[in-house]
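Questions regarding the structure given below will be posed in turn.
Just one protein chain is left out here, and the rest sit where they should.
This part shows chain A:
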């Protein structure tokens, strides 16, 4: 059978996910995750939009020489690379140090209760 119904949904599995979802611990994980990814997504999109808009509308500014034949447009473009690498590195660090411990603990709770041993619910919430 290759149905895509996940194994843990049957019976009270669904309500177990609801319990976890409404727990403070999960709310903490969600907050920690969103606190990083939403602001950074907004930041890099605005930073990228600024670059594209300046490329389209601020030709004189972008064409100014900084040193030798290297102009603002080139520096600005290279800075997009720098910020992309930087955000990727920051997120990797944040996820490893901050998110993973929270995820491990919650995952253990869900899988410990659910999954194969479906007989009883020993630890309600």
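As a working rule, contacts are C-beta pairs under 8 Å (C-beta built on N, C-alpha and C of every residue); 3 or more make two chains touch, one makes a residue touch a chain; residues count from 1.
FYI, contacts and distances are computed from a predicted model.
When the listed names "ATP-dependent DNA helicase RecQ", "Cation acetate symporter", "Branched-chain amino acid transport system permease protein" or "Fructose-specific PTS transporter subunit EIIC" are checked against UniProt, the chain not shown comes out as "Cation acetate symporter". In the full complex, chain A contacts the hidden chain through residues 1-9, 13-15, 17-18, 20-22, 26, 29-30, 33, 36-37, 40-41, 44-45, 48-49, 51-53, 55-57, 59, 62-63, 65, 67-71, 73-74, 77-78, 80-81, 84-85, 87-89, 91-92, 95-96, 100, 103, 106-107, 110-111, 114-115.
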